[in-house]
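Only a single protein chain was left out; the remaining protein chains are all shown in position.
Labels run A, B and C following the written order; every chain starts at residue 1.
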Amino acid sequence: MIELQLFPALAGEVTTIVIALVLGILFGTRFQGGMSKRMVGMVFGLSIIAAILFEAPIFTWSLIAGFINEDFSISLAFIAATVGIFIGMLFRGGHE
Amino acid sequence: MIEINLQLLCFMAAALLVVIGLGGMLFLDNIIKKIIAFTLLSDGVNLALVTLGYVEGGIVSILEPGTSAGAFPENAVLIFGPGIVLTNIVIGVSTTAVLVAVTMVLYRRYGTLKASKVLKGERK
Amino acid sequence: MDSKGLKGSRGIIAVIALMIIFVGVSTSLLQLNGNVARGISPEYNELAPYEAPNNLASWVYDYRGFDTLIETGVIYVGALVSVLAIGRGIVRVKGVEGDAPVAPSSMEFNVSTLNVILKYFGVPVIILLVAYALLVLTGAATSGGGGFQCGVIFSSAYLLGMIFYGRKNPLNLSKKFLIAIGGVGWSIYALLGLPGYLTTGYWQYNVGADLWTSGVIPGVDGMAAVVPDILRQLFGDPFRLLLVMSDGTYASTAGIVPLINIGEAFNVIGAICLIFLVFVYGWNDEEEKSR
Partner (left out) sequence: MIDAFMIIAYVMVVGIAIGAVAALLQKDLLRAAFLSGAESIALAFLFQALLAPDLGLTQAIVATVLMPGIIIIGIFKTRRHEEE
């Protein structure tokens, strides 16, 4: 049986999340136009649903990669990318 | 009677696509339709290349957790075809874009999409 | 050939010729059915997963790294030729001097006829598509995906925004940004070959997999790590993976393959988005300033 592991945090899993966040900020600065707070909340909720749908990359079995259970996983890179896009929009001043 | 498996079927589909595309490129007059026929032909070639690597009862060539690493090399599909097709699909987009751009310029100059009129060289 | 010329006997001849071609092509393809020798493929399949679990990624970017670098140049040539063909005001060709240069009529999609729901749900869809592209990019070495796919998804998001909102595209990519991102991607991809060349003499040798962390591949005696220990302790193993298989746990590292994927994605984004920008808006500096 495969055991879920939390530590040691493998570098390969954190790296994908960081890369998604950085690239999200890069492309988020390109978005123009304002978004209301309700819209931001809706997009964030949709992104969590989508992250459950797409699942984590399949190679690891740790919580950092998003495996909560053996049959249930969230792709944290997707959520990190969405958060990065919102941060990038804040840089541009598009958040109203 | 040959038993038809997936590989045989896909080879037939590839041959069909190649021939349809070739016929469209040769016998149709409209330039946009020639471009569509060109994409069909390249689709057929892609399909033939991917079908070459198919292994009956094989597995996807991604190592998944929980499987056996020892059985992977024998069962995984041949990867050389898909590797080339992956670049071919994306490059196909840009070649199609070039063809459409040239078509727009030809239309500005000759006012028609008919290849027969363009070849005669009648200005608008 | 005119399509009216195909009526009658010439049409029958054409159909017969196509059928002969079909028989020839299909018989030559059907001979390949089940007869392809696996050849060297099992060898690759045995070694490739320890580099990156996705076999395709390690084949395209590691074994064929230099070829793929040259092939991506084709995308750039496509973008360049599109720009030259549509915005012909830039380069004057001598033979076509008599023509007025093609005036790029900017195409504005009619926004007011769009459905209201479609118009307000466009922004979330575009944001989620961009996030999905980044997911595909980061998961490239370990599951399906890669730089090509990321670029294609991103440019489809750009086209979607262009169709929904016209000039008020929420994903506002200017010409300068596109050219810059394409150049950055190209140089990332090309310059990642340099460390491998300096240490081993082969361009685009996968430094990270072999020299940075040696001895991670079980059964294969790695050579001594060239990189000093201080660097490794500072940066760690950024792309080290743990493969949990049914017959044990292996460590593998993708090396520079994920970085090459990022460069490739930038490359494709720059080229294909540039093509769409030129197709829809033309190539005019005055329009760019007024934006």
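Just so it is clear, a contact is a pair of C-beta atoms (placed from the backbone, for glycine too) under 8 Å apart; a residue touches a chain by one contact, two chains touch by 3 or more.
Keep in mind the model is a prediction, meaning the values are calculated, not measured.
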Chains on display which the left-out chain touches in the complete complex: B, C
Residue of B:L17, B:L63 or B:V118 touching the missing chain in the full complex: B:L17
Touching residues on chain B - with respect to the absent chain: 6, 9-10, 12-13, 16-17, 20-21, 24, 28, 30, 32-33, 35-37, 39-40, 43, 46-47, 50-51, 53-55, 58-62, 77, 82, 85-86, 89-90, 92-93, 96-97, 100, 103-104, 107, 112-114
For chain C, the residues touching the chain missing from this view: 54, 56, 105, 107, 136, 144-146, 148-149, 152-153, 155-156, 159-160, 163, 272, 275-276, 279-280
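One rule holds in what follows: only the chains that are shown with their structure count from here on.
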Gap in Å, rounded to a whole number, between the CA centres of chain C and chain A: 23
Inter-centroid spacing, chain C versus chain B (mean Cα positions, whole Å): 17
Distance from chain B to chain A - Cα centre to Cα centre, in angstrom: 35
For chain B, residues that touch 2 or more chains besides their own: 62-66
Junction residues of chain C - those touching two or more other chains: 53, 143, 243-244
Residues on chain B engaged by chain C in the complex (per definition of touch): 7-8, 11-12, 14-16, 18-19, 22-23, 26-29, 48, 52-53, 56, 61-70, 72-74, 76, 78-80, 82-83, 86-87, 89-91, 93-95, 97-98, 100-102, 104-105, 108-109, 116
Residues of chain C that touch chain A when the two form their complex: 53, 123-124, 127-128, 130-132, 134-135, 137-139, 142-143, 154, 168-173, 177, 236-244, 253-254, 258, 262
Complex contact set, residues of chain C against chain B: 1-3, 6, 14, 18, 21-22, 25-26, 29-30, 32-34, 36, 38, 41-46, 48-49, 53-56, 59-60, 64, 68, 71-72, 74-75, 77-79, 81-82, 85-86, 88, 99, 102, 143-144, 146, 148, 151-152, 243-248, 250, 268, 271-272, 275, 279
